[in-house]
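All protein chains but one are shown at their positions in the complex.
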Amino acid sequence: MSSSFGTLFRISTFGESHCKAVGVVIDGCPPGLGLIEKDIQVQLDRRRPGQSALTTDRQEADQVIILSGTENGVTLGTPIALQVANKDHRPKDYTNMQDIPRPSHADYTYQMKYGIRASSGGGRSSARETIGTVASGAVAAKVLKEKYNIDIVAWVSSVGEIEAETVAFDTITRSEIDKSIVRCPDRTATEKMTALVTELKDLGDSIGGTVSCIIRNVPPGLGEPTYEKLEAKLAQAMLAIPATKGFEVGSGFAGTRLRGSQHNDPFIRKGDRLGTETNNSGGIQGGISNGEYITLRIGFKPPATISLPQDTVDFSGKSAVLEAKGRHDPCVVPRAVPIVEGMAALVILDMALRQEARKAFQFKK
Amino acid sequence: MSSSFGTLFRISTFGESHCKAVGVVIDGCPPGLGLIEKDIQVQLDRRRPGQSALTTDRQEADQVIILSGTENGVTLGTPIALQVANKDHRPKDYTNMQDIPRPSHADYTYQMKYGIRASSGGGRSSARETIGTVASGAVAAKVLKEKYNIDIVAWVSSVGEIEAETVAFDTITRSEIDKSIVRCPDRTATEKMTALVTELKDLGDSIGGTVSCIIRNVPPGLGEPTYEKLEAKLAQAMLAIPATKGFEVGSGFAGTRLRGSQHNDPFIRKGDRLGTETNNSGGIQGGISNGEYITLRIGFKPPATISLPQDTVDFSGKSAVLEAKGRHDPCVVPRAVPIVEGMAALVILDMALRQEARKAFQFKK
Amino acid sequence: MSSSFGTLFRISTFGESHCKAVGVVIDGCPPGLGLIEKDIQVQLDRRRPGQSALTTDRQEADQVIILSGTENGVTLGTPIALQVANKDHRPKDYTNMQDIPRPSHADYTYQMKYGIRASSGGGRSSARETIGTVASGAVAAKVLKEKYNIDIVAWVSSVGEIEAETVAFDTITRSEIDKSIVRCPDRTATEKMTALVTELKDLGDSIGGTVSCIIRNVPPGLGEPTYEKLEAKLAQAMLAIPATKGFEVGSGFAGTRLRGSQHNDPFIRKGDRLGTETNNSGGIQGGISNGEYITLRIGFKPPATISLPQDTVDFSGKSAVLEAKGRHDPCVVPRAVPIVEGMAALVILDMALRQEARKAFQFKK
Partner (left out) sequence: MSSSFGTLFRISTFGESHCKAVGVVIDGCPPGLGLIEKDIQVQLDRRRPGQSALTTDRQEADQVIILSGTENGVTLGTPIALQVANKDHRPKDYTNMQDIPRPSHADYTYQMKYGIRASSGGGRSSARETIGTVASGAVAAKVLKEKYNIDIVAWVSSVGEIEAETVAFDTITRSEIDKSIVRCPDRTATEKMTALVTELKDLGDSIGGTVSCIIRNVPPGLGEPTYEKLEAKLAQAMLAIPATKGFEVGSGFAGTRLRGSQHNDPFIRKGDRLGTETNNSGGIQGGISNGEYITLRIGFKPPATISLPQDTVDFSGKSAVLEAKGRHDPCVVPRAVPIVEGMAALVILDMALRQEARKAFQFKK
């Protein structure tokens, strides 16, 4: 059940880096939603490699096809199968790495888990697997936009030591973020990040970074305590993205250094609802959304595949030097932005469906 | 489905802070395991309030009873129901807070989600709910110990700004950690933490902190990519604990500032298996355990309930000052230690069962 | 995950025949519902042994306690734990059967599955396990009654060869059915059934039978094709009841002998909705309720435990004669009536919650 996610809006993804196609089946999409390929393609285009000089040189069109679940551009409520063909089958680039598990990659663990692994690329552990997440996440985001006017916007908040300064949480948009080649809304930081990534690309090295995400207009009441608290499912969702090492909601680790009197978010009246003056809670209290912005930060390690030679051992335990020859990103965070947005949408929509079921049955006290 | 966790070793918890009992039903525990109340009680005793001068003064014995699923001290393979009576029913302490949602607590969000909430304490959002996690986690840990010799040890790694220095990952034990009143294995840090917590208790304030956790002897191959990667389920598990704001595995957020050439863990031969020289991966690569120590860090915010008066509004939006009168912990991390251990055990065992199913069917290529 | 059932209204049961208690945790019950023990007890009283001269002589009060999830008689939306104490611990009656697996009982298969089994009674396979079903089913039925005015009524439609004549589907009620000692609404059949069961009780033999069930006022639209079609989940639910061997919906096996021109249910106008003139479909078409009565029939084999001596072998394969000494029902169908009603309620409510979630998101074409 590992490649499925969600309870009522449930996705099941498939595909390795070099099989015939990758894709996703969405079960539980509400009926009557306008949906055409273009709604999905826009996020896949933000995910695909070869978008800029900073990312891998592979040019993959990654055109999505809707195989089922819609008619005349409207969802039927039946499973929506989305598919992207792999153009780049079984390349030769990886053959010299067959016997040497790439350090900090998944070659060794896949072999140990399955007793077999794809002979090229990362197989199922490849970032290509995230196409299903991004495609289904785009559908979920459309539902959330039309039903609640929810906005989900992610951006690069750091690359290595370079951090973006404060971002305009109220107004930031995807198109604004895309003006930056590294998807960082801070212009000065963008320049520094670009220079660093370019340098590392030339060096054959890589660098980590963080992606931040804001979710606006989430109604209060989403999240299913106790084991499916909203932040718990968001944490699972984000740590399921390749290369992630950390997750924060609201004040995150910085909040652990504060006192209750500093950290608590006092309630205030906001129009006809209650809101909070500060938002250290990150829009979630007791595992349930409170109507404030949901704020997340996700940490990505530097990509494991680098061109610099690495001293390691082969599968038999014999010393070896690995020199990777494939085409790889020196920094994944710009391309991780739509993946984070996609996972966020999948979590929020599933929770919203579950809460609407409850609300429909809510008895008066 | 919110109060259930796990696929093959599946728990379902119940109970509010002031109902008749709290507890858990464990479905899928392997048969033939020796199991008596004492195996579980030891971890509940580490969780319960009133253990030391630093925690809340409530004295709750929290005696667990095994209602079903064992005979003559051996598990039958049938559901194991565990129950702890609530001695402290419906107290009056909270009545004056009825109309004012406590800032950064779950009063407001529960009301918005359910249209009703428990009239006292935190109801289901109370830390009392974690009894089910700790109790079932103790059972899971016993299975893991007997089957794989797995050790799961958590400790307080920081309180506020005070951080524990490096800990002896190879040898640290629960009993060693319990020698510290704050469950921090670093003696100097313990003293500083104790002083800080005592001061805050007197002030009526609270403070956050972090818990670190190491899991030793996990066999390679656990974790179910892509959405149930090992770190993804651990992240969900940890963020399901009340008051958590962040999660890290391996190098965590610090790893985002490194280069690939620094961060990658080269393989080396370790006896008859492959291991890694460094462990920035935290024992997990591609979502699957690699046989190295699994290392986690979890961030806890300062407890929301403080005695200091707080300016806020009541449910109707009218200005109010809240002065909490209940008995509360100024710092939750020492008591969070067995909860973190419990959640870790639940995740690892569920993944181990799933991997053993796969292994039983593995065909030769 | 074997002792859990449902997706949004999810139950987890526990308890063997002779442990401390049996019970159930209900996760996902809508908040704000009036709920006290009496609402549940009424169905448990219809299930318990010793109700009449026809059933086993054991007198078990089977008093249910609500441990959690309600306050002041109203549901909180949190897990509702229900518990019934076992008064009759570890009896001696079964000790002489230890080495001989009872024919057509679960002794052998439990031993093969778990490598261990409860030393007395049926352990988890005992009919006592159905207490959790009946108790949680009573809660589900109350939700359905208050929300949709749904009625669920089951009755004994045959005992051995004796069949009840046509029943008044529009008006039949539980109290009317309870006027019959065998819960058969047909007076003549009741007399014959009573005579037969009495005779078999004296003989130490047992007899099978069928239970029919009607569900009125189900709104159209419930059921989740394709693998959770309404009849598919009802079939699972009913075959999960001990001693069941068959399931029919609508025309059932009799319908397999008809032609399409005879079997099809033409549509007619019924007030402001469409209905069908006949109901061979049993209220379900394409896996989805159509608003007509849902009609089911469930077949129960004769109870396996009989007093007549049986030639069989012991666990080691050696010939043996089994003479059961326990107290057992010669015919289970009268007591199966509330179990069937309970399982039906669990299925319908879970489906209704899922459909309400969908409806809340339904977009206009």
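A, B and C label the chains in the order they appear, each numbered from 1.
Criterion: a residue touches a chain if its C-beta (ideal position, glycine included) is under 8 Å from a C-beta of that chain, and two chains touch if they have at least 3 such contacts.
What you see is a predicted model; the values in this text were computed from it and never measured.
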item	value
Touch criterion as defined above, residue of B:A21, B:V74 or B:L203 at the omitted chain	B:V74
Sole residue of B:K270, B:K325 or B:R358 that reaches the chain not shown, by the stated touch rule	B:R358
Which residue of B:P31, B:G50 or B:G317 touches the chain not shown here	B:P31
Residues in chain C touching the chain absent from view	1-5, 7, 13, 101, 103-106, 108-110, 112-116, 122, 124-125, 129, 158, 160-161, 200, 205-210, 220-229, 231-240, 242, 244-253, 255-269, 274, 276, 280-282, 284-291, 299-306, 308, 310-313, 315, 317, 355, 358, 362, 365
Footprint left on chain B by the chain that the document does not show	7-8, 28, 30-34, 74-75, 77, 143, 146-147, 352-354, 356-365
For chain A, the residues touching the chain missing from this view	1-4, 7-8, 10, 12-16, 19-23, 25, 27-28, 31-32, 65-72, 74, 76-81, 83, 113-119, 123-124
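To be clear about the criterion, only the chains that are shown with their structure count from here on.
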item	value
Shared interface numbering between chain C and chain B [over half = same, under half = different]	same
Length of the line joining the C-alpha centres of chain A and chain B, rounded to whole Å	26
Per-residue multi-chain contacts in chain B, two or more chains	1-4, 7, 13, 113-116, 124
